[in-house]
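One chain of protein is taken out of this complex; the other chains stay put.
The first chain written gets the first letter, and so on, giving A, B and C; residue counts start at 1 in each chain.
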Amino acid sequence: MAETSKLGALQSYAQECVERHNGQSRSSSVLRGALILLIAVNILAFVVGTVPDMAERYRTSLDILLHVSMVVFAWEYAVRIWTAPLHPGGLYTDPVKGRLRYLVSPIMLADLVVLIPYFVGFGAGFDLRFVRVIRLWWLLGITYYLPAVGTLGRVLKRERRTLFAVMVIMLTMLFIASSLVYLLEHERQPERFASIPHAMWWGMATLTTVGYGDVVPESPLGRVLGVIIMLLGVGTFALPAGILASAFSEERKRRDFMLTWSLVARVPLFESLKAREIADIAILLRPMQLTTHEVVFHKDDEADSMFFIVSGELEVELPHEPCRLGRGAHFGELGLIYRRPRTATVIALSHAELLELDAKDLHKLFERRPKLRSSIMAEAERRLASDRTAAEQV
Amino acid sequence: MAETSKLGALQSYAQECVERHNGQSRSSSVLRGALILLIAVNILAFVVGTVPDMAERYRTSLDILLHVSMVVFAWEYAVRIWTAPLHPGGLYTDPVKGRLRYLVSPIMLADLVVLIPYFVGFGAGFDLRFVRVIRLWWLLGITYYLPAVGTLGRVLKRERRTLFAVMVIMLTMLFIASSLVYLLEHERQPERFASIPHAMWWGMATLTTVGYGDVVPESPLGRVLGVIIMLLGVGTFALPAGILASAFSEERKRRDFMLTWSLVARVPLFESLKAREIADIAILLRPMQLTTHEVVFHKDDEADSMFFIVSGELEVELPHEPCRLGRGAHFGELGLIYRRPRTATVIALSHAELLELDAKDLHKLFERRPKLRSSIMAEAERRLASDRTAAEQV
Amino acid sequence: MAETSKLGALQSYAQECVERHNGQSRSSSVLRGALILLIAVNILAFVVGTVPDMAERYRTSLDILLHVSMVVFAWEYAVRIWTAPLHPGGLYTDPVKGRLRYLVSPIMLADLVVLIPYFVGFGAGFDLRFVRVIRLWWLLGITYYLPAVGTLGRVLKRERRTLFAVMVIMLTMLFIASSLVYLLEHERQPERFASIPHAMWWGMATLTTVGYGDVVPESPLGRVLGVIIMLLGVGTFALPAGILASAFSEERKRRDFMLTWSLVARVPLFESLKAREIADIAILLRPMQLTTHEVVFHKDDEADSMFFIVSGELEVELPHEPCRLGRGAHFGELGLIYRRPRTATVIALSHAELLELDAKDLHKLFERRPKLRSSIMAEAERRLASDRTAAEQV
Partner (left out) sequence: MAETSKLGALQSYAQECVERHNGQSRSSSVLRGALILLIAVNILAFVVGTVPDMAERYRTSLDILLHVSMVVFAWEYAVRIWTAPLHPGGLYTDPVKGRLRYLVSPIMLADLVVLIPYFVGFGAGFDLRFVRVIRLWWLLGITYYLPAVGTLGRVLKRERRTLFAVMVIMLTMLFIASSLVYLLEHERQPERFASIPHAMWWGMATLTTVGYGDVVPESPLGRVLGVIIMLLGVGTFALPAGILASAFSEERKRRDFMLTWSLVARVPLFESLKAREIADIAILLRPMQLTTHEVVFHKDDEADSMFFIVSGELEVELPHEPCRLGRGAHFGELGLIYRRPRTATVIALSHAELLELDAKDLHKLFERRPKLRSSIMAEAERRLASDRTAAEQV
């Protein structure tokens, strides 16, 4: 029994190491990091291996790296099958059927594509070049696990219809532009505009404003067409980026709200609030991460926001003795309430999480929560008084 | 009489097939799809036919395709005239005058331009090359019927004044840039900058940032001018795309609202609401389409929205026995209310339509509709209790 | 006295003709249009005149055009001095001092620059080439009077600080990039990267993504630098366009509001409202101009807005007898209220001004103005009833 549970714990731990998702324990994330690093080194080795000089000089090192990596990833592959039933999402819980289903999941098949040629080829005295190339596949694997890429994926999914529409318009423009330039330039440059597919090389380079200049129309009519195509291209082919950029910033605002929501309840001032009251406040606050020794603001800076400390410790560099603020404290409200520059520099003593509140939103918050208002105003007056006392003592 | 009504039904059905607009019946949309495909194949044949090798090898196939297509489209043309009085929009209802008015509508004249040269030319032993080219015309026809292009059209119409203004500014810049570079470079490169129209080729390539590099100023002053032109171009010629992109996303929000509005009334929870109350809610919800086996969210994902099912069936992968949810049900509210990750994966069992509600908007909705709030909270507490019971039983 | 007032009327009329601003009378705007056309023809003549073939062939015509234009514009110049005291804005009201002040205003000095060389040179047997070139100056004059350019001017003024900031950053990047590439490439390509000013030609072409390709770094380090410069350039040099585009659409919303405001009070339904109540409504409505025979919507289109007629006449193509709607009427509300597609096509019979109201905003308007709600709902029910009656009669 103890044996089994120990094995279970190991399995669960192993699962955390191989699943590059979002494990919590520190040692497992180090192991996960090492696996990602190994992939990155493999990609780099592939790139460097194409430079003839380098390939010759480091041939042995590159070969050793390949063999070691393949063994490591084969071992990782086995561990992932073993731990499949613990996969987050609970998709493969059945010990036998679940593992079989996991084997045919896209991510496992993708890995198999890299591993099989190596082990089969190795036994059969196969050429390793193909195996080298195929490691590029893993690059997609790294990106797949980056949270940023997840955001892009969600944005692409949400905007897929608009993007598809723009894509159809862009392809139609490419077809028409290429056909017309073919008709106008074919006679004059039979080599470069040999057919419409040939003309598309010019068409795409022009519409996307890449403009290599290796193929250009030379007849007067062809150039008039070219000028029109450039003008249309610059107005159309930048559309997808514009659409994606605004969708990106919407998505980020949504994520920020979720992050803020989970932080607000951890500030003592807000602890007693109900979920729906937290939502009211979370809309106004903005999360902010600080690393050790990062400065929140300098003395005499303009005051345009106040801060609540969710975690970590900060130091206010008051003239006589610095003062420390910990979790739950707030600061920076004096500048907002009495409209004056910062009276002291504030520095993070450790990694810290803050919630920032803009001048614009402070008063909205005060209206929604009069109690909060009186509590913050009382603290502000107390601080102001102690400032004056300190000033008088000097 | 029965004869006539049968013919009428046939006419109405034929109308649906040829009008690529938005018919409902399945078989008619298959026929419509086939016609669009035939156009696409014709365009492709035209493109491929310009590659000398291909043209030679597939000459017979391409010729057969041309003849078959022309006959099909001539037949389609006749059917459209026959069914004109049933045209959606009711513009051509009169059997005689309506049909004549339809004959001179732009879309019918456009088709005639493609059909006449073929049939006239065929009789007269005419060269078919011109007919081949003219099929490109149809490409615009396909795009015309895509909903995406309709959106672009509406956006262009709404922003036409701003775009015209920017266009005037861009053309003025082109004129001035080209004239100045002509004055500065004409002496040094009399061939490339032979006249202002010649200089415009460089001017447009530079202002749109295409930059072929086949023509560049060489004198010091010409290059200084070039540097200034590049800077101005990059700030001005990207304006239309920026303006269109923001107009596009506004238009999409408007469409989404309309779609949501029509869905909200089909959710039982909202069924009793009056039209104006539905509008209040529709602003907060976001429509979402799922295909079979698509995952809404995975277990342990962050919870940032809840869902109402408009149509289709979904499965919640609870640990002990999966639970099915059908039309009218809602899910995902537990994560929002108790701020915790998803407790189970949810997968679509069929094509499904959902309405998504963000965390941010859930509380707004609760405020507006207190009854809805108590109904959802009661369900949430029931589900939480049954979760606990299940956990205790394990 | 009558003489004087007749002369005064003539002066006032002449003023309207030469001031390309925004006169009301029809004949004066025709004269103004003719003057603008003459400038455009002059610009075109200048452009065409640089093509050697054309210049030779049309030499006489071009010369006549030049002489005629100069006389016309000299005459216009005199008229403008005469009418200066009537200048809109009332800046030059004093008959003597005002005219003198007007003479040294930028716009008059600019004209003088074109006129003097001609008349002085003509007398002195001067070469006309310089005079030809200088007409380009007028191009800026045309653009100056376009309303679109005024909008751009206001946008540039409002964003001048941000744009200046970005410009400084861009120039710093250009300086640093060019200096570094000069250090890295000077040895290898002493001709192309002869000095930092030479390197700036490459730097600007790269940062703006123009990329002529006539000058490129060739050393490995130079190319690494080039890759970094491209990446930074693409992220920075598109900033001004992005900033301008969003400022442009803000400015447009502001203008739309002003336009709507002036229209709302002319709709009888809203006539009794006070100024501040009109502001409430104007935020929700969107102005729309129609030309004769333009279709507002087709039968069976999706209904997503309703319309109020400010001026002009429209026809609803009802099945039995078309119905005309004039100033003050509203239509399209049935589709919104009963959520169903349009029941008839609506076409403009004359130039018409409408106010459009989105589905989203209809209910907001109803809440703000309950009286308006009952008036519109009553009309809707009456129309629905008459629809049913008509249907029963068929």
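Keep this in mind: contacts are C-beta pairs under 8 Å (C-beta built on N, C-alpha and C of every residue); 3 or more make two chains touch, one makes a residue touch a chain.
Bear in mind that the values here come from a model prediction, so they are computed numbers and not experimental data.
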Q: Have a look at C:S179, C:Q289 or C:S311 and name the one touching the chain we're not showing.
A: C:S179
Q) Of the listed residues A:E56, A:E187 or A:E302, which contacts the missing chain in the full complex? A) A:E302
**Q.** Where the unshown chain meets subunit C, residue by residue
**A.** 88-91, 93, 161-162, 164-166, 168-169, 172, 175-176, 179, 182-183, 186, 194-197, 206, 209-213, 216, 223, 226-227, 230-231, 233-239, 241-243, 245-247, 254-255, 257-258, 261-262, 265, 275-276, 279-280, 283
Q: Determine and list the subunit B residues touching the chain excluded from the picture.
A: 209-213
Q: Name every residue on subunit A in touch with the hidden partner chain.
A: 43, 46-47, 50-52, 133, 136, 139-140, 142-143, 146-149, 151-152, 170, 197, 200-201, 204-205, 208-214, 237-238, 240-242, 244-246, 248-249, 252, 298-302, 304, 317, 319, 337-339, 344-345, 358-360, 362-363, 366-367
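Methods note: only the chains that are shown with their structure count from here on.
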(Q) Can you identify the chain nearest the overall CA centroid, using each chain's own CA centroid? (A) B
Q: Answer with same or different: of all residue numbers used at the interface between subunit A and subunit B, are over half used by both copies?
A: different
**Q.** Intercentroid distance (Cα basis), subunit C paired with subunit A, Å
**A.** 40
Q. At what distance in angstrom does the C-alpha mean of subunit B lie from that of subunit A?
A. 29
Q.
Counting only residues that touch at least two other chains, what does the list for subunit A look like?
A. 209-213
